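Remarks on the structure that follows.
Excluded from the complex is one protein chain; the other protein chains are retained at their positions.
And now, chain A:
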Amino acid sequence: MLKTEKLTKSFGGNIAVNAVDFQINQGEITAIIGPNGAGKTTFFNLISGLHRPTSGKIFLEGEDVTNKPSYEIAKMGIARTFQTTKLFAEATVMDNLIIGHRLRTKSGFWSAVIRSKRYRKEESECREKALQVLEFVGASELANRPVASISQEEQKRVAIALALATDPKLVLLDEPAAGINADETSGLAELIKKMKQAGLTICIIEHKMQMIMNLADRIMVLNQGTKIAEGTPAEISRNETVIEAYLGGTPHAQAH
């Protein structure tokens, strides 16, 4: 579904992502793991169009999307969450979600001023979509709560709901389980499975190894911007290089 060829990004002299060949298969959960600063988030920033790659190519369903801006990538069906949720804390959950479906609407300035028929239809579509995705992530009761007043885990769910409101094919999740407890983490894993069952393709960055080993169909391991391994969870947990570079020495892995 998505393929990168020799994808590279350098910031000044610092190569954050180094010639990564990678593939995300339709309908699978693909995980990206690696130590802090390995370039995982940067990799997401590249495929979601937020950053332009220094070199290399990105293909979405065969089409070259390498230099497309972020908003066009989103329209083509790639949605993402951010490592730190960027929700609007002062607004309600519902107000945050309504804008998620804006990209599928066409109404401009004047149709909004006169509240044309099409405008009213599109606005109610956005509201319906918001309610629908909120129900999907199991947070319907939060609709009218200000984001600032809901828990970290609830915010993570709302951020996922917001990504789903764009009607994506591929969802990129950047550390959705960071900062939440074990119970909540397994709840979130259930949600991600449910997304897969609903036909979505998922790519997830996560440090919580146990969760990843259970969820992922395939794993890519990044270290200092370079792909050092790729395979099924079973293959990765046996891989010598990975154990040495990552699983062996860091506290993330040991905690689980």
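We take it that contacts are C-beta pairs under 8 Å (C-beta built on N, C-alpha and C of every residue); 3 or more make two chains touch, one makes a residue touch a chain; residues count from 1.
As a working rule, contacts and distances are computed from a predicted model.
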Listed names "Cysteine desulfurase", "Phenylalanine--tRNA ligase beta subunit", "Branched-chain amino acid transport system permease protein" or "Urease accessory protein UreG", with the criterion being the UniProt name of the chain not displayed: "Branched-chain amino acid transport system permease protein"
Which residue of A:T4, A:T42, A:T66 or A:T166 touches the chain not shown here: A:T166
Contact partner of the left-out chain, one of A:I15, A:L103 or A:M213: A:L103
Touching residues on chain A - with respect to the absent chain: 48-50, 69-72, 74-75, 79-80, 82, 86-88, 91, 95, 98-100, 102-105, 107-109, 112-115, 119, 122-123, 126, 144-146, 149-153, 162, 165-166, 178-181, 184, 207-208, 251-252, 255-256
